[in-house]
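To start, I am sharing the structure in question, which I have written as structure tokens.
Each chain you see keeps its place in the complex, though not every chain is here.
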Amino acid sequence: MKKEKIKIVTIGGGSSYTPELIEGFIKRKDELPIKEIWLVDIEDGKEKLEIVGAMAQRMVKAAGLDWKVNLTLDRREALKDADFVSTQFRVGLLDARIKDERIPLSHGIIGQETNGAGGMFKAFRTIPVILDIIDDMRELCPNAWLVNFTNPSGMVTEAAIKYGGWDRTVGLCNVPINCIEDDAKMLGVPSSELFFKFAGLNHFHWHRVWDKEGNEKTAEVIEKLYNPLLAEEKKDAGVANIKDIKFNYEQIKDLGILPCPYHRYYYITDDMLMEELESYSKGETRAEVVKRTEAELFELYKDPKLDYKPEQLTKRGGTHYSDAACELIASIYNDKRTTMVVSTKNNGALEDLPYDSIVEVSSTITSHGPEPINFGKFDPAPRGMVQIMKGMEETTISAAVTGNYNKALHAFTINPLVPSGQIAKNLLDEMLLAHKKHLPQFAERIEKLEKNK
Amino acid sequence: MKKEKIKIVTIGGGSSYTPELIEGFIKRKDELPIKEIWLVDIEDGKEKLEIVGAMAQRMVKAAGLDWKVNLTLDRREALKDADFVSTQFRVGLLDARIKDERIPLSHGIIGQETNGAGGMFKAFRTIPVILDIIDDMRELCPNAWLVNFTNPSGMVTEAAIKYGGWDRTVGLCNVPINCIEDDAKMLGVPSSELFFKFAGLNHFHWHRVWDKEGNEKTAEVIEKLYNPLLAEEKKDAGVANIKDIKFNYEQIKDLGILPCPYHRYYYITDDMLMEELESYSKGETRAEVVKRTEAELFELYKDPKLDYKPEQLTKRGGTHYSDAACELIASIYNDKRTTMVVSTKNNGALEDLPYDSIVEVSSTITSHGPEPINFGKFDPAPRGMVQIMKGMEETTISAAVTGNYNKALHAFTINPLVPSGQIAKNLLDEMLLAHKKHLPQFAERIEKLEKNK
């Protein structure tokens, strides 16, 4: 029976994104009969939680709503009888992300906080925590939906479903929405008039697009976005997290599918590395920039008169992320049958990956969860790429769950962004030591490393 | 570029269903800017074409529309520059169907005009004609959509796509709509509030259903439709073509999926056979009943004052068939993204059948055709059943295209409705002789049979 009033819990509620999330709920006040919103954080995030939580309360009040916005460090209290649990936490906070990006770059390797060495360590830190959260949910809110937008979103979702057994998990990302809006801009039509089919993995998907007349426009969008000869200055909106380096037009011209912005890391690795090394040398890696932006944002948030999402947040990157989460929650609650691109069980929608994998795929969002639109098969080149990424993901998740060092090393080895060999091993060891505090599953190995130093 | 005015061609335009089709178009006059409708038939159907064609013209006029309704025996003239071609023809007319049903029954075998021996012969007669039509279309209207509702709809669609190479073919059937309305009635909610996932083959699909709150209602519908202990007298609306014999509740209770009405032929073959043998003895096989109904309908259609679809047509069976075709055309033309259950390319949507098969599956209808919702896998029992039916379909189509007698005999052998052995062979030979006129591909064999008689 559909509940009349709903309770929403956000784990990592002290995040700078929270205002966007609150704004998203307010925008949907007519379709989401919210009773309570619980913002949960940990001791280390208490100050931020209080700042952004107070602002959230002001926003709700300014909207004239009677929702109760609770701030707590007690996760279990928050989870009790929750209907939707969204996760946007960051184990080790932004300092951990700085390590994820800077340590690899110090070895001449792209860190990449989702699919690269950095993202793998984020998985190592996050997966044990998500499994803990699920253990609590099993006891306290056994019917709740888990809306994950903690990165690496695909791997965390796979861990939640395969290892946590929580089928009601949906993984989210803002990249597909950005692609959609971008393509629409290129074609000069509203995105609602286009039909999109996405498939792949989180930060590693491709898509095709058709217009209202039934013509496939994929090749045209490739031309408009990437052909350097086209006079008019057009560019893909991209994602704030990624330097706006151009794809090599000739390499993707005949692909027949549109890559996602993160594919730059794989299609033009060297060029991305150059750029990142420059940022590294200036102390301007993405993590460092974000940390500064965040500090500024929290300064803004402290303003007791601010009761709306400030423009600066949009520049933070990750736009649409929280909005996507709100839309997903509204779609599930109201059986809206919206089409969204989410991380969910494959079940054969993408033939090239294992049946029981988590994939990121265009889906109809129903009250019983996402129903993927069937995608079929890729051509050999993207097929091979997405297959090795899935192999890397599965090996990484397995290492995250078991703390098996050899598996972690092997996951590094097969990751296309990490060169294999002695450097990779050195990098792995250095990162294990650097993230020691948040990697209890690797404790034994880390101790050994420390002894041998 | 979307055409401003469209031309629709209906092959088998002299059918008694035509008024429903016209009514369907009139209902959608605001979304379908029709310029011309061409009703095509063959010499043998000329009289019917003239009667029903005149009535179609009266209907259009009564609706105050300026559409031109053309009647012709010249298929090529009609196809020139067509946008949509719908096919509802019957090679050999109803007399052929009477043979399809009565000859098998004379051997104690269910004929079943879609998937049984009768349906296989209908495929043998129809597939060469559909391939001819496609040859004309390739030349005369290379961008047109082929909307097939000629039975056996799945096999004809597979032949059109695999052997005819006409990718823009969509197969239709009215059975899924009937199931949907039926389930909704059982659950006491409008069908629009439910979510359905169908998969399988034409007249051989199963489905699952969820309510607006996200609860799967499949088991509840099974209970309400089939549990004999439920006091209230409920029954599945069924399909007029099928005797309303009850499924065996205990056999389907634990299936986890809802069968379609045609599954009666497979789940309770003996009971259906008893019933059909009785009809046979009274000269009341479905084909004979339909023939009489049709004669009555045409008497009605002759009335120059009749300018609307008469109530009696609804009783003819096949309700919703033409309406489905109109909805499909409107959905493609307007990119409506309606969910419909159609026969289309599998591409992995139903994991248990070959990737390149035609399956009947819930799909989003876009301007570039149907996009199936992924279904996944069946449990072992329905999996095995749908797999042997696909094997039978492929073998039948191959025999229809090549005229290979041994393949035809083997297709009979593996069809679950046809007992194998000497009787099957006798039946095959008798039907080949009976349908001789419409089976040019089997000419050589038929001649041999005639000699040996």
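Letters are used for the chains, namely A and B, taken in the order the chains are written, and counting of residues starts over at 1 for each.
Heads up, the rule we're going with is that a residue touches a chain if its C-beta (ideal position, glycine included) is under 8 Å from a C-beta of that chain, and two chains touch if they have at least 3 such contacts.
Quick caveat: nothing in here was measured; it's all calculated off a predicted structure.
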| field | Full complex, copies of the single sequence (shown: 2) | value | 4
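One rule holds in what follows: only the chains that are shown with their structure count from here on.
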| Which residues of subunit B touch subunit A in their complex? | 1-2, 193, 195, 197, 210-216, 332, 335, 337, 347-349, 351, 355, 364, 366-369, 371-377
